[in-house]
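Omission of a single protein chain aside, the complex is shown with its protein chains in their original locations.
Take a look at chain A:
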């Protein structure tokens, strides 16, 4: 007969979370050395779906690379496309018509709402509540239908072109967007009642995973991770690009530094995005969506260029090194979740494993975007 296993009091063991685990939302693996239920040490292992987008960027011409960007982050693809086209337009000196820039902002903000909705549903599901995901997906579906009618795809858009857009929006889209705004506000009130005010939910997240400002700075965190730690940082306000200075919106900042603060930031951001869409629809100018003389072959001037944008997941940066040729000499994609995920190892040390998984959910991970 075999003896029962006895653990010595100081003995630790290793738990692998992932690479196939529902809580990691993709192929992410965290090697955790455990002391009972407490994490002694964690090491995140990434790269399971690494596709070397940066090498593809060097091999393909600029227009050929357009569609790669939306494959990076399948939930908030528009923001990434926006950063890329803005960087190349800056480098090649291409003027963008005002109407195109307005439509871009509308699309990016709608996509941000869709991304936050999905995160909201998935996050609450991580914590054990299933039904909010269904409500969130219902609202998100509305956005995806709207965007499909214009862009032709539901997730991996290839809608932006250098200098403008592939397709103009029609009255039907505008009407649908106007109908969507009050509908979404109503839903937000529902989520407030259903989830945000829920005592169990709040107790679970309050004080969970304290992230100081200093840790955020050392790791380069952005998005709700930084803003939930009292850092008033949003590229749309700090480094205004596109037509964002024309809109009136706030950056929600919470100072509690815990998972609930990160949750609150994202929920408040949905309302701000709605405000931007509302104003953009009101102000939408007439005119062309592509410049009259859009260059067929893109050849930026030699030099290096950097462009940062605020995507749903944080500050996304494109560093383009050009030698004046048809393909980039080097194209670096700085993905925000890469930095946000990096601080997980340090922060989760000493936490209980279930709290660490709640913390992981609050980071809003999209793995293809980390691995690139």
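The rule is simple: a residue touches a chain if its C-beta (ideal position, glycine included) is under 8 Å from a C-beta of that chain, and two chains touch if they have at least 3 such contacts; residues count from 1.
Everything below uses one rule, namely that contacts and distances are computed from a predicted model.
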item	value
Hidden chain of the complex, named as in its UniProt record, picked from "NADH-quinone oxidoreductase subunit C", "Carbon monoxide dehydrogenase subunit G", "Branched-chain amino acid transport ATP-binding protein LivG" or "Sporulation and spore germination"	"NADH-quinone oxidoreductase subunit C"
Candidates A:90, A:154 or A:275 - the one touching the absent chain	A:90
Among A:114, A:231 or A:312, the residue in touch with the chain that has been omitted	A:231
Of A:37, A:250 or A:346, the one touching the omitted chain in the full complex	A:346
Residues in chain A touching the chain absent from view	46-47, 50, 52, 54-55, 58, 87, 90, 93, 216-221, 226, 231-233, 237-239, 301-308, 315, 317, 319, 321, 329-330, 332, 334, 338-339, 342-343, 346, 371-372
